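Only one protein chain is missing from this complex, and each of the others stays in its spot.
Read from first to last, the chains carry the letters A, B and C; within each, the first residue is number 1.
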Amino acid sequence: MSRTISGKEIAEHSSRESCWIIVHGKVYDVTEFLPEHPGGSKIILKYAGKDATAEYDPIHPPNAITDNLPPEKHLGAVDPATVTQVAAAPTDAEKARLTRMEQRPPLGEILSLHDFEAIAREVLPEKAWAYYSSAADDEITLRENHAAYHRVWFRPRILRSVTHVDWSTSILGHASKMPLYITATALGKLGHPDGELNLTRAAAKHGVIQMIPTLASCSFDEIVDAAAPGQVQFLQLYVNSDRAITEKFVRHAERRGVKALFITVDAPQLGRREKDMRMKFEAEDPAEVTDNKVSDKVDRSQGAARAISSFIDTGLDWADIPWFQSITTMPIILKGVQCWEDALLAYDAGLAGVVLSNHGGRQLEFSRSGLETLVEVVAHLKEKRGLTFPNARFQLFVDGGVRRATDVLKAIALGATAVGVGRPFLYAFSSYGQDGVERALQILNDEFEMSMRLLGARSIAEVVPEMVDASSIHQHIVAVPSDRLYEANYETMQSVRLREIKPRM
Amino acid sequence: MSRTISGKEIAEHSSRESCWIIVHGKVYDVTEFLPEHPGGSKIILKYAGKDATAEYDPIHPPNAITDNLPPEKHLGAVDPATVTQVAAAPTDAEKARLTRMEQRPPLGEILSLHDFEAIAREVLPEKAWAYYSSAADDEITLRENHAAYHRVWFRPRILRSVTHVDWSTSILGHASKMPLYITATALGKLGHPDGELNLTRAAAKHGVIQMIPTLASCSFDEIVDAAAPGQVQFLQLYVNSDRAITEKFVRHAERRGVKALFITVDAPQLGRREKDMRMKFEAEDPAEVTDNKVSDKVDRSQGAARAISSFIDTGLDWADIPWFQSITTMPIILKGVQCWEDALLAYDAGLAGVVLSNHGGRQLEFSRSGLETLVEVVAHLKEKRGLTFPNARFQLFVDGGVRRATDVLKAIALGATAVGVGRPFLYAFSSYGQDGVERALQILNDEFEMSMRLLGARSIAEVVPEMVDASSIHQHIVAVPSDRLYEANYETMQSVRLREIKPRM
Amino acid sequence: MSRTISGKEIAEHSSRESCWIIVHGKVYDVTEFLPEHPGGSKIILKYAGKDATAEYDPIHPPNAITDNLPPEKHLGAVDPATVTQVAAAPTDAEKARLTRMEQRPPLGEILSLHDFEAIAREVLPEKAWAYYSSAADDEITLRENHAAYHRVWFRPRILRSVTHVDWSTSILGHASKMPLYITATALGKLGHPDGELNLTRAAAKHGVIQMIPTLASCSFDEIVDAAAPGQVQFLQLYVNSDRAITEKFVRHAERRGVKALFITVDAPQLGRREKDMRMKFEAEDPAEVTDNKVSDKVDRSQGAARAISSFIDTGLDWADIPWFQSITTMPIILKGVQCWEDALLAYDAGLAGVVLSNHGGRQLEFSRSGLETLVEVVAHLKEKRGLTFPNARFQLFVDGGVRRATDVLKAIALGATAVGVGRPFLYAFSSYGQDGVERALQILNDEFEMSMRLLGARSIAEVVPEMVDASSIHQHIVAVPSDRLYEANYETMQSVRLREIKPRM
Partner (left out) sequence: MSRTISGKEIAEHSSRESCWIIVHGKVYDVTEFLPEHPGGSKIILKYAGKDATAEYDPIHPPNAITDNLPPEKHLGAVDPATVTQVAAAPTDAEKARLTRMEQRPPLGEILSLHDFEAIAREVLPEKAWAYYSSAADDEITLRENHAAYHRVWFRPRILRSVTHVDWSTSILGHASKMPLYITATALGKLGHPDGELNLTRAAAKHGVIQMIPTLASCSFDEIVDAAAPGQVQFLQLYVNSDRAITEKFVRHAERRGVKALFITVDAPQLGRREKDMRMKFEAEDPAEVTDNKVSDKVDRSQGAARAISSFIDTGLDWADIPWFQSITTMPIILKGVQCWEDALLAYDAGLAGVVLSNHGGRQLEFSRSGLETLVEVVAHLKEKRGLTFPNARFQLFVDGGVRRATDVLKAIALGATAVGVGRPFLYAFSSYGQDGVERALQILNDEFEMSMRLLGARSIAEVVPEMVDASSIHQHIVAVPSDRLYEANYETMQSVRLREIKPRM
């Protein structure tokens, strides 16, 4: 495994029969792995006998290849002098994208988190946009997550001296400058070469907490190493079918100083995200696709989501909870709870809290929003166990659909300790790197200051249930379909119009 | 009737005064039948003295002509050597359609049942699309059937080991690999030359049950013959005014092994489907239409629906139920029940179940969706007779508007035994034949697997009422009409935009 | 007054100082009347010294001029040989309209009442379209009238032998072939030269009742004369400030055989209909308008509505009811009742019924629909007086927004005796004359037959409250305004697309 191999020799193994590839300067024989590759063999064969690092990097956790190939397939190091880089000429689409990148407005013109998304749409590579923005099925849940906030309205108080307002809070015992945290999202390098490190560094500057994702593009240790002294980080965990791997990971994280463990429980299988899957097809070589027979029944489209998630344990169960409690002293929070019954079970199991979430609308379509679930959880845990919220001993978090400080304050008023924000920060660093994330946090700070003043709340403790009207939160309505014959006949009202002044001849 | 007739002789009978036509190599004198033809005389006269088989086939049950003409009008067999085929040159529209047919994407790119519909719209002959897709009046009910599912949201459970999930079930005592069946739809050959046989064969491969329609393009026996050994089939019945015909049909079906009888009760008269009717006009010879006087008051448009349904008995009554019970031992289910009162009557009459359905939105406009009716039926049958659902002795089915496995699971959670799916399979085989139906079933299997896991249900028995929130199901709301003067004045918000970089001169 | 006047002499009186006009061959001196003309003096001055009949006819009741001018201003008859007709060359817009008139599809292609409106929009003169189609303010009430029907859904019954279905009924003791009547609408000649007579003749053929409008273009007697023997007609009454005129009119109507008196109570002043008013401006001579100073504050726009209604008594009061009861033995019905309190007063006053109506959305914006009011009236009159509906002694009618037989049946199920239909018949005769109205009635008959069968009701008596779900009728909701920044960022889902097959080179 330590021998040095020439580019020429590698290039000879460029077929399905014998397929070698270079990743990060190491040579691997992936011939036998081809049929097992979650992303299909075709994409690997494209790099057979060549350097695949550029394609490999954003999609895979750094240790994916070493973990999946037996040692004897690790052939050795490549002799760099002998390799010709595959210098792909950028496509017209890519050139246009790079031009748009040049045309980004200065950060000072970004006025809200929506603006980052507007820019990211323009400057992200299509594949990255599809992976980040896509959600389950018809993406109804994705949009409901945002829309749910529109069903909750404020009841602000006046004449409370609000010169000094303070929106800092405590999350699982750790100080946070805002009642929100950066939640875990996968594959950060799809959007920016520094990936998740953009978040780590910006979080340090603004005093907010980052949740490190299992499926980060950067390695766990890179992300922890990038933290400032004393910076608090949490860990999001996808549980591996091989519990030994999970145990090793969790113990390592605790040793590295991670402060809480968020176990994802809403993703025994990663969702079908059709935008992502469809992208896959359209990006493929059209000639090759054309050759497929119409009757080709094999589903070759997996999208990025499934390509990276085959290891997740579908058998995770309540019975596993004591085991987790035995391997770590970190507080354990379940991420992805979606009804009060499971929140109650989590409480009774002695856990530290739950994240009410539907995974950003990316898993089960027609799951309710975290905000809606929050209302029923608060009501039932009061009824069943006498709890009131926010509650230091059992904390409720919500994520999905947040774009404004007002969204966050609605969740806080309804009983959440803090709110997780994901995609907006992805869009921020994809568009502007670390500066983008800092600008996003600054905008949120500005919004918190103003909203707290206008709400009449001088501290997070003063953001109380009476400050919101959530009585419409459970309404899931759809208008009776329109009568299109009638609508087509109806001639719309017109305002007065400017005169057209005719010249006098 | 057994004599052989030359094409030349037939061609002499090409007028309203004497009109012979050839169907499947047999010659018929239809002169006296012209005014009675449900589809109008004009369409027959177009083929007077010629071979009408191509036009006849997709629209008529195979035995329509022999059943409707007295024996003396069956003149004999045509002498094939003497007939010139009417080789119609394809129109420009038809040529464009055939090109689109060539451009169908490979089946692997079809990701959901919606995709089949998107392709079918492009590749179906206009008349077939109009017949399949049309519905009653303003098609509000058609769309409500789908929309009703959007008013029901999930309450998923977590941490239930879901490695093995099983969505097979039992329908009227027969195993089904999924909690759905292929419901009856008419005129399959409009979409594909193999018609309903596409469904039979795909159903066999995937272990689901097909309901054979009375108005199939293929004959009943062809469909039964196409079944695999042991394959379960049900029969949908339109009751004939001539009960002897119905009795013969039912007894024959039972003898051929059909396992259940679904009597359609929501169609004493087939609905006005204006899309279908309008198509008829536009397809007609414009010259001829132009000659019509503006004041022509005769409604010549019937659409395919009425053309094929004049035999249906408008007098069907509860009093007929015992008679049906006397002529068959098959379980009897009423298809088209729309309120709890009738479900209760069906139960009290000793029937095996009801299909809560509004006939795919094709009959009475503003009938509620089957899903909504299900909620009231379950509530009232519990109150009146103490029944709980699903119930093996009295089974509830729902059809209309289903496109996703999540739709099916909502109905199951609310008490249905299984759900009928119709149009999506029509679109699947119209676009891709039997392969299309198989792909559709495979997609549903994928969706069931994922949805069951994400719902936390390992078997259909674990899909329980607590897993859905249907509290908005009875809301039939329409927004207050917009104030268009105000809306027109309101200037929409704009996101930040890319800069346009001016060249430096 | 009986002298004969030459065109030359008349032409000399063509100024504001002395203004004579010819109407129907009679010469009138309108100089002093100019400032009082409800439609403004300008329009009259356009015809000063000329024949104004063509402009006068559709807008005025036939006797308007004779009633409004003192006898000494009736100068005599014109000498026809001496008058040159003003032969206006049709404008380009008018020519295009006449071409569209030629292009009307044959009546057989008209499939629903919506279709008449689609044609009328194209073929009506702009002024007529504006007058017929316009409504109050933002026309929200107009559209709500139709939309209210969409909030009521059916609960149909099955297996009730429906071979014979009968939708005839009795209205105020008079047989009607359908549970609807042709309600009063003004200015029929704007749409068709025969005006309201189209309705009279078609009503006779189909056995329905016509309500004669006070503001008909045809004279009352013309309309009564056009009736077939035994044909039932009702009278709609705008009460004149001069009660002697009203008394004379009512007594005359009763003598002529009119069977019921519908007193309009929702129009003490006719509504502002901005579409109509705006039309007025745009139709005016642009040169003249341009000369207006910007600061011209006089509201010259009245639209047709106000031009014809200045005589209506704003002082009409409950105290007048006994007087009406003293001058006629016809049953008296109040047209335009909008809450249960007034329906109760009408009942207690011994009247024969009420029309729950908001005047087709043309009067008070945000008045509720008749259908919604019906629900509260039925509930409260049962509670207060023990009445059940339909009720022969005190009948409830509804109008506004009806386009389908299903709309009518919803109102019947909720307790109405019959439903008034107005605009659809206007559109029908404006497009196709009497034939159009007959076709409209025939379509309704077809729809009634089918809907009664599918509803499981064999007679109007069997159309009962249990057949509808009106639980959403009082919902007046408006969605929270959309978040346009979010919406603009959201990239819509796309279905699979046809491949574009590239030629092989």
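Rule of thumb we're sticking to: contacts are C-beta pairs under 8 Å (C-beta built on N, C-alpha and C of every residue); 3 or more make two chains touch, one makes a residue touch a chain.
Everything numeric here is computed off the predicted structure, so don't read it as measured data.
Q: Which listed residue (C:Thr185, C:Ser309 or C:Ser367) would be found touching the missing chain in the intact complex?
A: Once the missing chain is taken into account, the touching residue is C:Ser367.
Q: Can you tell me which of C:Ala11, C:Leu45, C:Cys339 or C:Val464 touches the chain that was removed from the display?
A: Among C:Ala11, C:Leu45, C:Cys339 or C:Val464, only C:Cys339 touches the chain that is not shown.
Q: Could you list which residues of chain A touch the chain missing from the display?
A: Residues 104, 106-109, 111-112, 138-140, 142-144, 147-148, 150-163, 404, 406, 410, 432, 435, 438-439, 442, 446-447, 449-451, 453-455, 466, 469, 471-472, 475-479, 484-485, 488-489, 495-501 of chain A touch the chain that is not shown.
Q: If the missing chain were put back, which residues of chain C would it touch?
A: Touching the missing chain: residues 100, 102-105, 109-111, 114-115, 117-119, 122, 137, 140, 265-269, 271-272, 274, 277-278, 281, 289, 292-301, 314-321, 334, 336-339, 341-342, 345, 363-368, 474-486, 492-495.
Q: Tell me which stretches of chain B touch the chain missing from the display.
A: Listed in rising order, the touching residues are 112, 114-115, 117-118, 121, 133, 138-139, 143, 146, 150-151, 274-275, 278, 286-287, 289-290, 403, 480, 483, 485-486, 488-491, 493-494, 496, 499, 501-502.
As a working rule, only the chains that are shown with their structure count from here on.
Q: Chain B and chain A are one sequence twice: same or different residues at the contact, by the over-half rule?
A: Chain A vs chain B: different; shared/all numbers falls short of half.
Q: Just give me the whole-number Å value for how far the CA centre of chain A lies from that of chain B.
A: The answer is 42 Å.
Q: Quick one: report the Å distance separating chain A from chain C, using the average Cα coordinate of each chain.
A: Chain A and chain C have C-alpha centres separated by 59 Å.
Q: By the touch rule stated above, which residues of chain B touch at least two different other chains?
A: Residue numbers touching two or more other chains: 104, 109, 111, 140, 475-479, 484-485, 495.
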